[in-house]
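With one protein chain removed, the remaining protein chains of the complex are shown where they sit.
Then we have subunit A:
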Amino acid sequence: MSHKLSIAEERLLLSRIRKGDIEALEILFISYRQRVFLDAYLRLKDKAAAWSVTTEIYSWLWQHKPGLSPFTSIKLMLQEEVKKRTIVKP
């Protein structure tokens, strides 16, 4: 089950991710994984592809952690990433 994060918790998580805290990313992943997966599935209609996009987004998050703004809405940010990745998919 996903866990609903408050805005303050989201900001704290992003801040910790930027500092390289993998556990913070794990918390974020657990909280939003289902949402990202369902969003990707609705766009792709393929479970495997949706799963791949989901993990790809979290990998991208980790690799680009220095650029993450603590003032960005995580939900919107993830939504945009799903969009980007599903548009380029055939």
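As a convention for this text, contacts are C-beta pairs under 8 Å (C-beta built on N, C-alpha and C of every residue); 3 or more make two chains touch, one makes a residue touch a chain; residues count from 1.
The working rule: contacts and distances are computed from a predicted model.
Since a chain is absent, check the UniProt entry for it and pick the matching name: "FecR protein", "Aldehyde dehydrogenase family protein", "Polar amino acid transport system permease protein" or "Spore germination protein".
So the chain that does not appear here would be "FecR protein", according to UniProt.
Identify the residues of subunit A touching the omitted chain, counting contacts across the whole complex.
1-2, 4, 22, 25-26, 29-30, 33-35, 37-39, 41-42, 45, 47, 50-51, 54-55, 58-59, 62-63, 79
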